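One structure below.
Only one protein chain is missing; all other protein chains are in place.
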Amino acid sequence: MIIVMRNGASNEELVAVEERIKELGYKPHVIHGDTRNVVGAVGDERGKAILQSLESMPGVENVVPILKPYKLASKEVKLERTTVVIAPGVAVGGDRLVVMAGPCAVESEEQILETAHAVKAAGATVLRGGAFKPRSSPYSFQGMEEEGLKLLAMAREETGLPIVTEVVNPRDVDLVAKYADVMQVGARNVQNFALLKMLGKIDKPILLKRGMSTTIQEFLMSAEYILSEGNQRVILCERGIRTFETATRNTLDISAIPVLQEQTHLPIIIDPSHATGHSSLVPSMCYASVAAGCDGLIVEVHPHPEVAVSDGPQSLRPADFKAMMDKLAEFAKVVGKKL
Amino acid sequence: MIIVMRNGASNEELVAVEERIKELGYKPHVIHGDTRNVVGAVGDERGKAILQSLESMPGVENVVPILKPYKLASKEVKLERTTVVIAPGVAVGGDRLVVMAGPCAVESEEQILETAHAVKAAGATVLRGGAFKPRSSPYSFQGMEEEGLKLLAMAREETGLPIVTEVVNPRDVDLVAKYADVMQVGARNVQNFALLKMLGKIDKPILLKRGMSTTIQEFLMSAEYILSEGNQRVILCERGIRTFETATRNTLDISAIPVLQEQTHLPIIIDPSHATGHSSLVPSMCYASVAAGCDGLIVEVHPHPEVAVSDGPQSLRPADFKAMMDKLAEFAKVVGKKL
Amino acid sequence: MIIVMRNGASNEELVAVEERIKELGYKPHVIHGDTRNVVGAVGDERGKAILQSLESMPGVENVVPILKPYKLASKEVKLERTTVVIAPGVAVGGDRLVVMAGPCAVESEEQILETAHAVKAAGATVLRGGAFKPRSSPYSFQGMEEEGLKLLAMAREETGLPIVTEVVNPRDVDLVAKYADVMQVGARNVQNFALLKMLGKIDKPILLKRGMSTTIQEFLMSAEYILSEGNQRVILCERGIRTFETATRNTLDISAIPVLQEQTHLPIIIDPSHATGHSSLVPSMCYASVAAGCDGLIVEVHPHPEVAVSDGPQSLRPADFKAMMDKLAEFAKVVGKKL
Partner (left out) sequence: MIIVMRNGASNEELVAVEERIKELGYKPHVIHGDTRNVVGAVGDERGKAILQSLESMPGVENVVPILKPYKLASKEVKLERTTVVIAPGVAVGGDRLVVMAGPCAVESEEQILETAHAVKAAGATVLRGGAFKPRSSPYSFQGMEEEGLKLLAMAREETGLPIVTEVVNPRDVDLVAKYADVMQVGARNVQNFALLKMLGKIDKPILLKRGMSTTIQEFLMSAEYILSEGNQRVILCERGIRTFETATRNTLDISAIPVLQEQTHLPIIIDPSHATGHSSLVPSMCYASVAAGCDGLIVEVHPHPEVAVSDGPQSLRPADFKAMMDKLAEFAKVVGKKL
């Protein structure tokens, strides 16, 4: 932390700030500037948030954090990239791109089985599908709940694809864990710390989606919640951030890929479906994400998007998904990976 | 919903869209334009989200919603403004401005009692204080939990002030309800639908904070979750939205006050502390909010902000809070309200 | 500037950074931290932007600016608040609130005269009206140009109200200055530095609007462009920033008022019409702005908004403007000002 004193702050005010820094267990270090002084506080990075309160002291202009508040998620603690094993032969973060595909919501046995076979045939290695759906309207379809989980398990049985599905309520963690291979935390729950802490205690990979207005630093702090409870298998997922632009549902923050790679050892996948909101934009965003270096993709595929109960406009038809996968293999090759 | 056909869409495509609209239970109505056709879908507004999937049909350019998706929260269902009674003599939405004040977090018996007495003396009629704290870092203070709730209850006992406190986990709803007069849903949980549904089933007023990147329409949909479960006592709280500006912690969306008043019958209060993040900016934002027509305020007050475990920089000292309240009374008078 | 070294940066890298800081005319000051070192660069604040390039040096993690890059606009250079005289008896920044009112665009002699008389009768002391209109579409009305300026001058003649009007092209500065009492720089031109520099050389007050995505710091840097050329009569105008919210045209950043008052001595007015985009929201935003401490308002008024060639939806009718002004006087009194 750097504490910036006001121009004209008195010496007493400066001394009081130094004293308070010491009381909080840090070592103050004053730089005497031309027009004002600044004080660096040296010590353990993790608890430094408490130093923000110094802003309330007389003579202090503001307090500037200069270090990252996460530890376990950072490359300073673990340099080699993490590989998260999802199922035998399926791992995120290695030299194979992992493509997770399936419908937004599980709607029926027929729908999920048809989709599972189609995405498997096209090369997907994980099946996605929502059983608990967080919908902005209480009047929209809320998911098939445990019935949906059973259908997902049936689809896994038939195709061999491991399944990723969302959990929205801490109460349902055990229930969802009974069926899922990967537990998904949706964008709206990225700072649902009660849920994150519970997921930190189970032995399942966690797919953590970035929130619509979550900074990369906050995103890593949310990952840190899971890691600090003991679960090291966290997969990060960028899925678009909220901006002023309305041509797309959200704005895919593609530069989050290299930024995250500089800051964390955790693997990173991209959700181009929620990011764009329109299926015609999905393939090019898949190609771009792989070219930028992501470890995988999660893509919405529906056999009949025009009758989907949710997210129809952003779901690829199986044939379009297949065409996309074929092209994707070429990009994967350039980055030294395989599908 | 308005379905906009592509320039050059065939008649067959148009007919298919009309058929699909009918299948979904709506009545299609075509407007033949100079360069393209548009189709209105007439029928019950609540289920209209399903029509979005028409965007996946051939010949469709896009689907434009023109109506609001909430019902119970809207003025079309209930014209007179709602008054939410919190405690005998304390109601939000009437002719008295309700000022809720207290520390970000309950830290100790001494701290909460000192604050409670101070804010009461200054004219506050509700005591705020967090016992469960959603913090972006797992290494930050997470709240005193039930111990904190007990201290709040003790402060109520001593001062007579009803208390508002946050619940972050659906599991804790009953526990918090045992102590709180008003249950607060924090900004990070505005779309924690599992929590909202549970709060819709209890008999307590709910203080629902707008999320950092929640549109006003989504905000009202979250209120609708609570209302549609039966609990009609919802108080809306604007607390700043996330923008590119970094001079303030968030950007207070003051125009949300009249916008909400046009769209909903629910009362609206303002949290200038989280919106601005700096105590020096709080008083003027309180004045502005009252002038704009809000029903109340929720303000962070701490006896010693420089040693606060959280949100010190945005907490007013009791003396500053008192000065603010005195001035506020003058603004209240202009808008025909009392403190 | 604070230069943050990477964890593990070598001593040679640190020394190279210190050397480079000296070469650029600053004094390096190293703070040795637990996990990394940081270097403060002490010296003249104005040229410090050049230090950003140190980020390209080996071992440097990032460069954090801690001081404001503006000088003449800052309170550190001039503590007392600036009052900008517009015409005899009309000054922005004193104890009278200045209300500028009139149509978005000058459309005809009849329209501007009718409006001028109406706003004067209601208590406005400056007439606004656009003769050069920056419109996002080339097919929209672009303004009456010099003809419009002449009509404004005629309205001034008849009513005695000084006039504020926009200049969009550096080429037109002399032409507009021939007629205008205050030269307006629109939001889209806030970083049109060629225009700002020219306006810094004339002897007229400048009304500088904040851009849709201009930070407060950038806004003050734009003011600094004018000030540094010699023209000290700058009036700042907040008019809404662009956010994700679509219920309003822009989001009025009301907290910019106290933030600017802490950072600059220049007077600040508010444009609630462009901020909200809907006339029904304008009065409450006027009240809020005055309560928050602004020095004035600029409001769109049109005798017949439903036939306005531009910005009809956000223009008040004269009767509504009159009602707003009457109420405004009461708020003004509370803040110790007069209309």
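In order of appearance the chains are A, B and C, and numbering begins at 1 in each one.
Here, a residue touches a chain if its C-beta (ideal position, glycine included) is under 8 Å from a C-beta of that chain, and two chains touch if they have at least 3 such contacts.
Quick caveat, the model's predicted, so the values are computed rather than measured.
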Which candidate, B:Val42, B:Ala121 or B:Ala319, sits in contact with the chain we can't see?
B:Val42
Residues of chain A in contact with the chain not shown:
213, 215-217, 241, 243-248, 251-259, 262, 275-276, 280-281, 284-285, 287-293, 327, 330-331, 334-335
If the missing chain were put back, which residues of chain B would it touch?
2, 4, 7, 29, 31-36, 38, 40, 42-45, 64, 66-67, 76, 242-244, 246
Please identify, in ascending order, the residues of chain C that touch the omitted chain?
20, 46-47, 49-50, 52-57, 63, 69-70, 134-140, 168-171, 188-189, 191-194, 197, 211-213, 218, 221-222, 224-225, 228-229, 242, 278-279, 305-309, 312-313, 315
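FYI, only the chains that are shown with their structure count from here on.
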Using CA atoms only, can you tell me which chain is the most central one in this structure?
B
Between chain B and chain C, tell me the centre distance in angstrom, where each centre is the average of that chain's C-alpha atoms.
30
Mean-CA-position distance for chain C and chain A (Å)
38
Taking each chain's centre as the mean of its CA atoms, chain A sits from chain B at a distance in Å of 26
Note the residues in chain A that touch 2 or more other chains, in rising order.
242
